[in-house]
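Here it is, the structure in full.
Every protein chain but one is kept in place in this view of the complex.
For chain A:
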Amino acid sequence: MAKVSNQVSSSYFSRKEHWESSRWHPRRYGRIWLGCLLPALIVVFWEFASRQGLVEAYQLPAPTVILTKLIELTQSGELAGHIYITVYRVFAGFLLGSVVAIILAVLVGFWRKAEYIFDPIIQAFRSIPSLAWVPLFILWMGIGESSKITMISVGVFFPVYLNLVSGILTVDRKLIEVGKMYKLSFLQQVWRIVLPASLPSFLIGLRSGLGLGWMFVVAAELMGASQGLGYLLVLGQNTLSPETILVSIVLFAIIGKLSDWVLKLLEARLLRWQDRFVRGG
């Protein structure tokens, strides 16, 4: 009896091993393979549903229609301009917001008086939903670039600031003592211990700041713009062209993901030393 079951399991294993060494095994192409499965199915089903007239084309055009629109916009040269201006706005807002956040966070993190001065007001402003500023900024700065970039930087500011401050304030006291034993000056301690130690949390702040930057650029461009991916959304709505809206949405997804990926690469490079939880399987 035992022998039989033994044989069964061994043949099971040999088949399993064969599968494991095959080039289609999830372990080799695994993540991409598994990750593409659902989107591919959805797209196929969507195309099918559109062609069969199960959904109305003026509400949800077929993937091929969207693709055609994308190609059309690319060839007319329009799209590059929209993408450029949107990326420019996000980048400028991200830079501005991060720089202000870093300066304030370093002040607050290292100097208790600065914390007493700045932190209450920053916390108070934080409770205002940032989008509520939009009308005011437009009133102050018009609908030009400066109001949009300011808006985006407000969105970027908070996550960067909050994460960096908490990173600085939670540096392990034990490591600071090591610095003290070697008589590091205050600036050396900041540079050689506190900043590297708060880098992980700073990078988390940057990444969520960038995510908010993309959210805010949409808001800013919806409010009033004559160019940009957000403007395409408005245009699509006004010209009853859902494919334009969907082109814009897809591009937001792709570019947003790409920019996050750049930060992720930077993070992986800078945090090579980190001991991180790795999921099995």
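As a working rule, contacts are C-beta pairs under 8 Å (C-beta built on N, C-alpha and C of every residue); 3 or more make two chains touch, one makes a residue touch a chain; residues count from 1.
In the analysis below, contacts and distances are computed from a predicted model.
Peer 1: UniProt name of the unshown chain, from "Cytochrome oxidase subunit I profile domain-containing protein", "Sulfonate transport system ATP-binding protein", "Carbohydrate ABC transporter membrane protein 1, CUT1 family" or "2-oxoglutarate ferredoxin oxidoreductase subunit alpha"?
Peer 2: Protein name of the absent chain (UniProt record): "Sulfonate transport system ATP-binding protein".
Peer 1: Looking beyond the chains shown, say which of A:38, A:139, A:181 or A:240 touches the absent one.
Peer 2: Spelled out, the listed residue whose C-beta touches the missing chain is A:181.
Peer 1: Which listed residue, A:60, A:199 or A:235, touches the chain dropped from view?
Peer 2: A:199
Peer 1: Which positions on chain A touch the chain that was left off?
Peer 2: Counting only chain A, the missing chain is touched by 174-175, 177-178, 180-183, 192-193, 196-197, 199, 272-275.
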